[in-house]
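Of the protein chains in this complex, all but one are displayed in their positions.
Here the chain labels run A and B in written order, and each chain numbers its own residues starting at 1.
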Amino acid sequence: MLVKFLSGDLPRSRLLGLVLAAIVFGLLLAPFLFSGARPLNTAATICIYIVLVASYDLLLGYTGIVSFAHTMFYGIGAYGVGIALASVEEPTWRVVLVGLVLALLLTVALAFVIGLFALRVRAIFYAMITLAVASSFAVLASQLSDLTGGEDGRTFSVPELLSPGFTLMENAVFGRAVDGRLVTYYIVFFGCALLFLFLLRLVNSPFGRVLQAIRENEFRAEALGYRTVVYRIWANVLAAVVAALAGALMALWLRYVGPKTSLGFEVMIDILLIVVIGGMGTMYGAVIGATLFILAQNYLKTLMGHASEALSGVPMLAAALHPDRWMLWLGVLFILSIYFFPIGIVGKLRMRGFIAKR
Amino acid sequence: MHINEPSHDWNRTVSASLPITKDKDAPAAAPDTPLPASRPDIAPLLLVPLLALAALPFMSFPTWVTLSVAGLAMGMMIFIMASGLTLVFGLMNVLNFGHGAFVSVGAFSATLVLIPMRNWLEADSLAANLGALGLAVLLAMTVTAVLGWAFERIVIMPVYGQHLKQILITMGGMIVTEQLINVIWGAEQVPLPLPTALRGAIFLGDAAIEKYRLLAVVVGLCVFAAMFLTLNRTRIGLLIRAGVENGEMVEAMGYRIRRLFVAVFAAGSSLAGLGGVMWGLYKETLTAAMGADITVMIFIVIIIGGLGSVGGCFIGALLMALVANYAGFLAPKVALVSNIILMIAILLWRPAGLYSTSRG
Partner (left out) sequence: MAQPRNEPILSLSGVHTHIGQYHILQGVDLAVPRGGLAVLLGRNGAGKTTTLRTIMGLWKASRGSIVFDGRDITRMATPDIARAGIAYVPESMAVFSELTVRENLLLAARSGPLDSARVDWICGFFPALKKFWHYPAGNLSGGQKQMVAIARAIVEPSKLLLVDEPTKGLAPAIVQSLMAAFRELKDTHTTILLVEQNFNFVRTLGDSVGVMDDGRIVHTGAMRDLAGDEALQQRLLGLALDAHQ
């Protein structure tokens, strides 16, 4: 039954399975396992990033397309919901829906046009074009500041069910007040779970196998009769839609949208790092990678801060360990992963499992 | 089919023992060979002048002159930065997504000369200013050439032929470089004021032309001329042009083309360094992210020009800069996306860019 649930894509490694189970249960029970706002925020971010990176893995790992426009769709989803809620007096579910639908329409249209236009050219061209389009979009977003709030972004209220003040039950459950935050968290969690399972289904279906065939040898796939352009456009659109939905969930969670959190190039780099370190073309790589990354981002930086202060006598070293230089170490880890770890964490764990079995 | 004994046809037409006179007696080597048309592709060459002329009616003449020079200057600088990238791609089929790193490193290394030599820069003497700048540029180009050589050997060589890994690894390289610049030079912006003799503008009638921009145009033209002459008149240029088409055949002709690759990569990186110094002075501030910021523009330029074409890159850079300047004056909101619109327009006309090499 578990096999069907996971669309036939089992972890294939005992250790991997254990880690994944731990992550899933940790996220499921997060509000009750940890107290305080920060852990919950971390958990929600992990959920959303898992979906965001998994949707990118659909493009990169399964279809072999390098695109830098992924955060653009994430941002469209977030801003769609955010702008809609910010523009009305009464935040209702109807408003959320309208914002979401408009965002999705824009997403599909853009993904389709970009795919149509750019997928006919070579991969490198496509990568550069998506980079150009995404950065122009970001510039546009910060310029239309009346709508988008420019650099500062916009805050807004969410429907009553989700607002922190709302209480669903009188008594606390396991020490956690059942308030709007909790409700929002579970909407995020289950929403992300559904999206992830959808992606898993997709990559294990005949459609997914054609994508992988295209990644391996496009010429042969075309010769076998598959119109590769059609498949790649579909992959592009689907990945974009999932990213937009992830963005919408993030907007609901944060009750804020802004270019740094949604459209910035930093997010794109984060996604790339996670997908490479976690393992491309595995889906589960997104789970492990996102968890490790977000945890590190939140908690490792503090550690770096302490280390930096401790080493304040050695200026270069102190500067290198300063929490702001978090990206330096990430970048080094990224490069090392590509060389020595090309199959990522999931790939390595699976290989171990495979070798152990023989 | 009959067994055709070739010798009797042979005796009639070609006789190998009379090499010289044959030219006149023999008919053309094969009957179906009209002289091949050798039509040079001039349409792209007209784009820049046409654009400039098209903008003229919309503004006063002095404004047009100022904007055009600004556009030319900016275009030259971008060309200098981008030319190395397109050549490396054409020759080695390597796309360095981290090319912007050389821009930043070039600019920051220049400060190692410019800051101690502040007096020369502040003196109101063109010779002193140019002298200091010259030294700074020399240092920047040397540092970036060495960095480029190291980058090619250490980062890129292991992933030859694997485009996906190349894209990812070179991006990683840029991130690490940017962060290292922050570590070494600090995380704040570094101001870089223009040298005294290069500040301000000269006036042609009513039109103001900034002196620094003139210098940029001159330098840009020199770089372009040098590249053009090298590619077309020297043996190395011949090797590069042939290597862009078919590296394997060049090797089969006895040339160790791998060494050439590394040299071209280093040269391209040092050009980016030069561009970085000039760009830094243009903006009068340096940030570690300046290379990353300009990467998008560089990519658009080489896409427009056609991957591998230096001439296309030149035209593309000028076009982009001119469009940005004219649009900035005429329709500021559009100016922000003018790059993309230009790119789309060119790609609709020529999907592989203005001039594509046979590999494109």
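Assume a contact is a pair of C-beta atoms (placed from the backbone, for glycine too) under 8 Å apart; a residue touches a chain by one contact, two chains touch by 3 or more.
Small disclaimer: the values here were computed from a predicted structure and weren't measured.
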{"item": "Left-out chain, listing which of the shown chains it touches", "value": "B"}
{"item": "Contact residue for the chain not shown (choose from B:113, B:257 or B:272)", "value": "B:257"}
{"item": "Full-complex contact with the absent chain, from B:238, B:263 or B:335", "value": "B:238"}
{"item": "Touch criterion as defined above, residue of B:53, B:184, B:249 or B:345 at the omitted chain", "value": "B:249"}
{"item": "Where the unshown chain meets chain B, residue by residue", "value": "1-4, 6-7, 9-10, 13-16, 18-20, 22-23, 26, 28-33, 35-38, 235, 238-239, 241-242, 244-246, 248-257, 357-358"}
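FYI, only the chains that are shown with their structure count from here on.
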{"item": "Interchain centroid distance [CA atoms averaged], chain A/chain B, Å", "value": "36"}
{"item": "Footprint of chain A on chain B - complex, ascending", "value": "89, 95, 97, 155, 158-159, 163-165, 167-169, 171-173, 175-176, 178-180, 182-184, 186-187, 292, 295-296, 299-300, 303, 307, 333, 336-337, 339-340, 343-344, 347, 351-352"}
{"item": "List of chain A residues in touch with chain B within their complex", "value": "60, 64, 66, 117, 120-121, 123-125, 127-129, 131-133, 135-136, 139-140, 143, 265, 269, 272, 276, 316, 319-320, 324-325, 327-328, 330-332, 334-335, 338-339, 342"}
